[in-house]
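Missing here is one protein chain; the remaining ones are kept as they sit in the complex.
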Amino acid sequence: MPPGFQELSAGRGFVGRLETGSDLVGEIERFCAEHGVVAAQVTVIGAVRRARYAYYEQNDRRYREMDSRTHHEIVGFTGNISLRDDRPFLHAHATFADEDGVTVGGHLIAGCEVFVAEVMIREMTGVSLVRVHDDATGLALW
Amino acid sequence: MPPGFQELSAGRGFVGRLETGSDLVGEIERFCAEHGVVAAQVTVIGAVRRARYAYYEQNDRRYREMDSRTHHEIVGFTGNISLRDDRPFLHAHATFADEDGVTVGGHLIAGCEVFVAEVMIREMTGVSLVRVHDDATGLALW
Partner (left out) sequence: MPPGFQELSAGRGFVGRLETGSDLVGEIERFCAEHGVVAAQVTVIGAVRRARYAYYEQNDRRYREMDSRTHHEIVGFTGNISLRDDRPFLHAHATFADEDGVTVGGHLIAGCEVFVAEVMIREMTGVSLVRVHDDATGLALW
């Protein structure tokens, strides 16, 4: 296995829907914490009332945060659960579309307000995904 | 399990390609109906000759439909199969890119004409995903 790659086993799977008005990232993390999910793949279909996302400035090593109160469809979503500071952490990137189909996207942060979110969580077992500071990028990586 | 969340078991998996000229959403639903797939995760890579997608106006509670005859790459796709009116229903959101890489996206509706579609279907068993009217959003949700 090259540095950084691990072989996983398929664990539990969960499918569910978040409540209207809840926080997209926070609610998925809370579900995982309550069910002991510490490594997983996560996908979502749905829409938000408010989108909050960020762009990482690779040279300046800081996140630039964006906030849109436009109602958006979630038209792309890739996410994974790992451990950060001993708690399940959702790292998710998403694409959002507005009423004209125009899209924006980024790294999801707290504050995305759910309108509808159909969530699928595929647990990975037999792996250790623990985020620690990475000097090469300035990010917390596993 | 919080309201709305269910634990799934992995069922069958299918990988295949749709014919050029076929209807993207309709063909996947037809495949699922023929094979008894009533709950699944679906992903697609490919391109369309025509894209038809919609945006749900959260306040007005109606879909605004869009139609593009531009040839597009499918550059993002998340979908799931559930039951609606007793038949397999594909809920899918996608992002499309044109010849300059410019993207648009939305909730897929009938009329997306396949150029190439590589489809992966992961059945979920042990769960019941049946869409019924939801008062909070005006949508048919499981």
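Order of writing sets the chain letters: A and B. Residues in each chain are counted from 1.
The criterion applied here is as follows: a residue touches a chain if its C-beta (ideal position, glycine included) is under 8 Å from a C-beta of that chain, and two chains touch if they have at least 3 such contacts.
Note that the structure is predicted; figures quoted are calculated from it, not measured.
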{"item": "Selected from A:Ala33, A:Leu83 or A:Leu141 as touching the chain missing from the view", "value": "A:Leu141"}
{"item": "Residues from subunit B at the interface with the omitted partner, ascending", "value": "10, 12-20, 31, 34, 43-45, 47, 49, 71, 73-77, 95, 97-103, 115-116, 118-120"}
{"item": "Missing-chain contacts mapped onto subunit A", "value": "1-10, 39, 41, 53, 55-59, 64, 66, 75-80, 91-95, 103-107, 124, 127, 129, 136-137, 139, 141-142"}
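By definition in this document, only the chains that are shown with their structure count from here on.
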{"item": "Interchain centroid distance [CA atoms averaged], subunit A/subunit B, Å", "value": "21"}
